[in-house]
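In this view, the complex is presented without one of its protein chains, the others remaining in place.
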Amino acid sequence: MSANLAHRTPSSASDAHGSVPVASAAFKGLLVALVLVGIAAFAAALSSGNADRAWQAYLVNFLVWLGIAQGGVVLSAAFYLTQGRWAGTTQFRLAEAFAGFIPLGFILFWGLYFGRTLIFPWVLHPIAQKAAWLNTPFLFARDGAGLAIMTLLSLALVRISRGPEARAWQLSSSDIDLPPPILRKIAPALSICFAVVYSLIAFDLVMSLSPAWHSTLFGWYFFGGAFWSAIVTVALTAVILRGRLGDHNVFRNPTVLHDLGKLVFAFSVFWIYLVFSQYIVIWYGDIPVETFFIVHRVYYMPWKAISYLVVFLMWLAPFVTLLGVRPKQTPAILGTIAFGGIVGVWLERYLLVVPSLSQHVVPLGWVELLITMGFVGAFVLCALPGLDLVAAAATSGEMQEGHE
Amino acid sequence: MAAAVQDASTPTFRDIDRSVLRVMEMPGTAYWIWIAFCFSLVGIAAALWTRQIYSGLGVTGLRQPVMWAIYITNFVFWVGIAHSGTLISAILFLFRTRWRTAVYRAAETMTLFAVATAGLFPLIHLGRVWFAYWLLPYPNERFLQPNFRSPLVWDAFAVSTYLTISALFLFMGLIPDVANAREQSKGWRKTFYSILALGWQGTDEQWRHYSMAYLLLAGLATPLVISVHSVVSWDFAMAQLPGWHSTIFAPYFVAGAIFSGVAMVMTLLIPMRKWLHLEDLVTPWHFDNLAKIILLTSLVVSYSYATETFMTWYSGDKIEQMTFHMRYFGPWGYLFWVMVLCNCLIPLLLFSPRIRVNLTALWIISIFVNIGMWLERFVIIAGSLAVNFNPSQWAYYRPSITEIMITVGSFAWFLGLFSLFARLLPIISMTELKEGITWLKKALRKDYAKAA
Amino acid sequence: MPEGLSRRTFIKLAATASAAAAVPGCEPAARKLVPYVVPDENVTPGMPTFYATTCAECSAGCGLVATVREGRVIKLEGNPADPIGAGAICARGQAALQGLYNPDRLAYPMVRGEGGSLTRITWDDATRQLNDHLGAAVKAGKDRVAFLGAPQGPTFAKIVQSFLSAHASGRAVFYESLTTEPQRAAAKSLFGRRDLPVYRIDQAETLISFSSDFLETGDSPVEYARQFAAFRAPRQHHTGLDIGRSFYVGPRMSMTAGRCDRWVSVAPGDEAQIAWSIIHVLVAQRWVSQNSGVDLNALTTMVSAYDPAAASQRTGVPIEAITSMADAFGRADGAVAIGGGDDELLQLAVYVLNAVSGNVGRTMVFLDGSPAENATAPDDVAAAMTAMRDGKVDVLVIAGSNPVFTMPPAMNAAESLQKVPFVVWCGGVPDETAAMANLLLPAHHPLESWRDTWPRAGVRGLGQPVMQPVFVSRPTGDILLAAAQAAGASNLPGTTTAEAVKAEWTALASQAGTNARDFWTITRREGGYFIDAKTSAVKLNTSALTTPPPAGAQSDLTLVTYPHIFLYDGAGADKPWLQEIPEPVAQIVWDNWAEIHPTTAQSLGVAQDQIVELKTEHGVISAPALISPRVRPGVVAVPLGQGHRSYGRYAKDRGSNPWEILAPGSLRIAVKATATGATRELITPLGKSETMGRSIVEAMSVEELAHGGREEEPLAPEPYEMYAKYDYQHQWGMTIDDNACTGCSACVAACYAENNVPVVGKDAVSRGRIMSWIRIERYFPEEHEPGPNVYLSPMLCQQCDHAPCEPVCPVFASYHTKEGLNGQVYNRCVGTRYCENNCPYKVRRFNWFLPEWPEPLNLQLNPDVTVRGAGVMEKCTFCIQRIQHAEITAKIEERPLRDGEVITACAQACPTKAITFGDLKDVQSAMMRRRVDNKLRDYRALEELNTQPAIVYLRDLFREKGRA
Partner (left out) sequence: MSGSVEIVGSFADEIGCAHGIEKLREVKAIGVRVFSPIPSHRIEHAIGKPKSRVRAFVLTGGILGIITALALTIGTSWEWNLDAGGKPVVSWPPFIIIMFELMVLFGGISAVLSFLVHARVPAFEIAEGYSSRFSEDRFGVVVRCEPADSAQVESILRDAGAEEVVRAAAWPRADGNAVVS
């Protein structure tokens, strides 16, 4: 991705301080309101006999938003590993913007404990031959530990990445000089842990919801999706900020959107590849303990519709529209696709989780909607400081004239 | 040359030309002995194959229930080797990665010949090879067509597509170089290069279309390379057989392919660099990056082993568990553990930056990786078949001399072809080195710094 | 000899013509088409002709129907009209064809020169030489001519008599290696008659076999297997839903023992004690029938020494075993005990056991009008041999038996034959005896000649030739009659065997009270004359009940030999099918073995496959050890049948011949075993013997069945079906009852015969390249895991609806037919072998080399079935050629296919009808009804894979209580 950074003015040492915050007080207020609504809705659902739906919505949103926040940090780590720099410090700030949600996500994880009986079928009806793995204490212990490690690593990486040494490297044009040593250690560590921990999350918080089923690719598929969700969120943010940060910001530079577009495109294709790899093996193998999971979701209404919608939002739409160069550089198109992507990811997680628990009806109503709103509010709130940094970097003029 | 590099302004375009073109001069006797050696081995293999066709597959060690073994292992191994080439030349091209320029031609050449080698094995393993063309669709009076639901037909399409595309890709890349060589060589070589160069003159008009075509080829080759090994992996994953039927196979095999492929690039490039005096064009910087890819893919492969093992345990499927138990502790258990050593443990050394630039170490590691990946395929293919669903039909297999010699022959065939190419055509892309000469200079300087 | 030549050419023509028809271009078998010069009105090319005849492979005398195509018999099947086989025959019967077409058969008369070398001569020379020597012998005096051979039916016996009397001799020796003498002697002393009783196992609720392997060999394997299956079928007993209670008392777990509920292991020779002990309990419990005619007081005193405790103490058999057997026997509404082996006292005890429990005349009956004994008593045989040794015989004619091979050393067969100046051997494949003969005459195979059988009262089998001779041979009978005529004898039964047989049957017609011509026609069509023989009331002679001697002195190691289920006493060893089909329990091919218990093996210091040397007072043999817990410690069990020194390429130099170390009249003997360093791998196509809980073969306990079976949990949460269903006009399927399967492998042999399945030989089998399309899966339950003694179940292509093998074939060579068959197009196959990789059952077979059928074995090939070439995958297709044939017939007759019209070779051959074939679309078909009726027992092999097999198995049944 490292674009041809020919000649570029050295960074004016400006950073977050002194630049305008992206969010107005009113907007912040709105977000807070959303959070409160969400909490209220959750509480209401619990009391009004919709506890199962409440917890399912909780789980779905937990997976979606934590996935985005975490995926963002991993994206930043990936930039370090590939030494790919096409928007100076901005790209790093952008990827790290949502890290603020990670600690909250870690806390929210423990919330699942109280909903365990409604979320995990095997809590009330244990499965003998799987009890060694599928039991409450062990599950929360291992996943809790995993998420703790992820949280610490992520925060560490973000802090270092915002430091002067890292910034210097982020702005240097040479492909050959390596990032600062500490990052050369943390970035790979973070990526490896991401793969492992999010596979665990996938197996424990999603796959175990229909305990009979198992698929070796599932972990990969799950964190692949999370990574993409981060990319689309980054893209969407870029498009929004582009409009809000005045005429002189990095996102005005077409190549920046172009590169974001490429990422969205590439990893959407990678995602469908994982989907297909998983689907064809199960389709061909025709072994009941594997097929029922797919058949249930893809062959029969109402879930069928959602499956197709997800594939449309996460692959077909991005693929077709972003095939050319021009659309990638058009903010409106990229933004729409990215937004659709986020919706797609939400639906996809929903599709993974809910059918295992509610076979025939699609529980999609005010409960899910309001709880999701609450999560969105919390997510954006946590992201705001990070976004301020993005704004600062984007307007710092380090890449004003951009590329040839 | 060695003197010249002291000066930061070198290498110049001319230096690059000189050191590359020098390789393409008339080689000495040692080279011809090597070529003769390779192709005599190929001859033996060919003879044995002929005998096999004549008398039947009974001359192999294949048996009930191990219907596939070394031949298919070799097929998968060579297809895997092929992958790194396309990875380096196409994927890294799209990523505009600098360091690929020095190594991509060699890798791409390797790809072509590896696919050419791999393509032989499906034929060799066939019971009635003279009907092999039935796998391809062609008009016939009975409207008999291949079964497009069969992974083997996907293979036929994927591999032949791969062969075509990588050949075209290699050829495209060669055009400006041979044009250059044309201008600086004499005699039959001049004629030869002139023909290959298609009268290339590097006009802006030519470059304009050339760049676009090359870019798009790269864009097509990238998903292709992934699809090819995925399809290969599905030869196994489509079966219900425990040890074969696993959803992770596609990405897992792709990673494994790149893993072994990059290792093979090293295995070839490190000695070549020495013998052909390419130290100034292929620098530790390049190897450092190759090593990183090996490390990454090694980790992916290890992740896959782990996932499979975990999932087998988690699934509670007794049959699956038995298969894996036999894979780890059965009669062929040692093969598995050697494989783990080669594929998972030894590559971990590459975490150390010092080892990543120590070419001797790299070369040895790359050899281990090659062995490990060959074993991996063998363990998966033959090992899983041996302990199938029906215990009364369990049996292990031992290879026959025919199979062994044909395997050896395939290596000879590959190395022979590669050696011929290396001396006949520019094994390093002069054009691209020139394009990225600034980076090359940096690399050289950096390495001398490192050495100091 | 012009006429001989012309016969051969005729066969050849027919053969090539049909071979050409059979194999479209892909086979070297088809050379060039030669049209019939004179079309034969009995032969419609492409249409089979059927001839009823009788089986001559053993003394049971099952009826046969021979399928003849273009003048060649290509398949033998049971004759439904015949009461013994009732339409089924065993593997040996199937393999009779390979005796007929054996490539090593003597092709022309030969004479042995001075140096012992054989030279070919014409028939004229041969007959001249024979007559000269006979003449000389007659001049030399009385009884200078002798005949030695197996009993070959009443007519043949007459011919032999007249031949001998024409030469002033009475030395007729009808020799059988495995005699029925003990049974006859015991019967004589108890019931005052020497004929053999007939058992009615299906009338019993309890069965105890004392070392009698009636399912493998013995009096009538097919018939008793059929009865045994009925006996074991779950039905209402007086105790409720149950299967017959069966026990086997003997030193090794034979196939019969394996199929019984319980194998009670006893030391060789102790069976009688157990029997007496059971009687003791019966008497003590007053479980005796009042009208059995047994003097109970005499009996009580007699068995006083056999209370279970004492017997158990002497034999080491647990008391519980004895009492439970007695209990089952005594309480049963109908029970039967069958004795085997060579021990007359055992037979005596068994008869008494049946008698006191009132089962004589019920489950064990003597019939009116039993045929005269056909075999010569062992003592007389011995006497005859001595006579030869003493030079009292000048000319000896040997036909249809192999004394040099089967006679124990004490009989000095070889020496005796040497002492005879002129030995004439008439037969097929030259054997050890032929090697000692001066004149070798190629005799007709039974399938080529007229003969008749009289296996028991009421059953007269008529054997007619089913084809022209393959070689330039003559019927033995004709040779003898010709010689008799040459000697100027008059009042012969006929000038040829054919005449003799016809004469015999004309006489029979008058008994039957019908006119001769109709009788002759009918009996030829039906394959014999069958009437229900009346059971004769027998009086038990109590005075015979002398106190039996206690257990004979036990040797610390005893050799137990027994006739091999396929090779029998060695006669089967020349037939490649019988060599290649694995012995059902040991699963070993092309070899023989010494079965030794692990503990014994340990003390002897031998391991699996290590060759042990077995030494008795009579000699030494050696065999590789088969270490197995299914033989009693202190016993070495070796099957008879191998160890031929000649007898054709298939038999020669395989294993060792236990006859060489046995004493006359006994199959058991004290032996010294020593481990030699050497090893010889015992070859088996089998991998593991544990099912590992995989549902390939399943069993359930009778108790479970009685309590309504088990409830099956779903494979996965519904819905899980990924593909829409296909629809078929017919959908062929099978129901296979594991409980009825005895493992006899008749189905395997039938499949070899029907489908041109090649034989690959020992080495190839060891390389995992056996070609059988159907095999007997043999598994053993793991230690302390409830289950039958041995799982035996036929495994063949399951014709899955969702066959994993089909979609992976790149060229549609493997596909699903519109009739639900898993088709395999041999000509389309390119040999990727992917299908076999994906087959969970591993029932596909790959041709690693071009299969070979040494002439004239190729004449047996079924013209309706392609002969597969090298590099092609092949498999069972439910005898699709038969399905086609039936469908075409139905189409011609413009009617739908009837149930039972199509029957596969395996289902047809099965003596116990464990396999039912039919159309799943026809819910009324016998096959479907069998499924429904046995819902509680049904299972599909590896069902969890959702391959949806067309074959449904019915679980084998066992008893939770009472397993050894």
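For reference, chains read A, B and C in written order, and residue numbers begin at 1 within each chain.
Rule of thumb we're sticking to: a contact is a pair of C-beta atoms (placed from the backbone, for glycine too) under 8 Å apart; a residue touches a chain by one contact, two chains touch by 3 or more.
In this text, all values refer to a predicted model and were calculated from it rather than measured experimentally.
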Contact list for the unshown chain, restricted to visible chains: A, B, C
Contact residue for the chain not shown (choose from B:Ala158, B:Val282 or B:Val357): B:Ala158
Selected residue (touches chain absent from view) among B:Thr29, B:Thr203 or B:Thr360: B:Thr203
Contacts of chain A with the absent chain, listed as residue ranges: 4, 276, 279-280, 283-284, 286, 404
Chain B residues touching the omitted chain (full complex): 12-14, 17, 137, 143-150, 153-154, 157-158, 160-161, 164-165, 168-169, 171-172, 175-176, 179-180, 182-184, 190, 194-195, 197-213, 216-217, 220-221, 223-224, 227, 231, 431-432, 434-435
Where the missing chain touches chain C, by residue: 723-726, 800-809, 812, 814-816, 948
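Everything that follows uses one rule, which is that only the chains that are shown with their structure count from here on.
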A-C compared against A-B, more contacting pairs: A-B
Rounded Å distance between chain A and chain B, as computed from the means of their C-alpha atoms: 35
Where chain A touches two or more other chains, by residue: 284, 286-287, 289
Per-residue overlap in chain C, given as positions that touch at least 2 other chains: 804, 807, 945
List of chain C residues in touch with chain B within their complex: 685-694, 696, 764, 767-770, 777-779, 795, 804, 807-812, 815, 828-834, 836-838, 840-842, 845-850, 869-873, 942, 945
Chain A-facing residues of chain C, complex: 715-723, 802, 804, 807, 944-946
Chain B-facing residues of chain A, complex: 1-4, 82, 84, 127, 129-130, 133, 174-176, 192, 195-196, 199, 203, 214-220, 269, 273-274, 277-278, 280-282, 284-287, 289
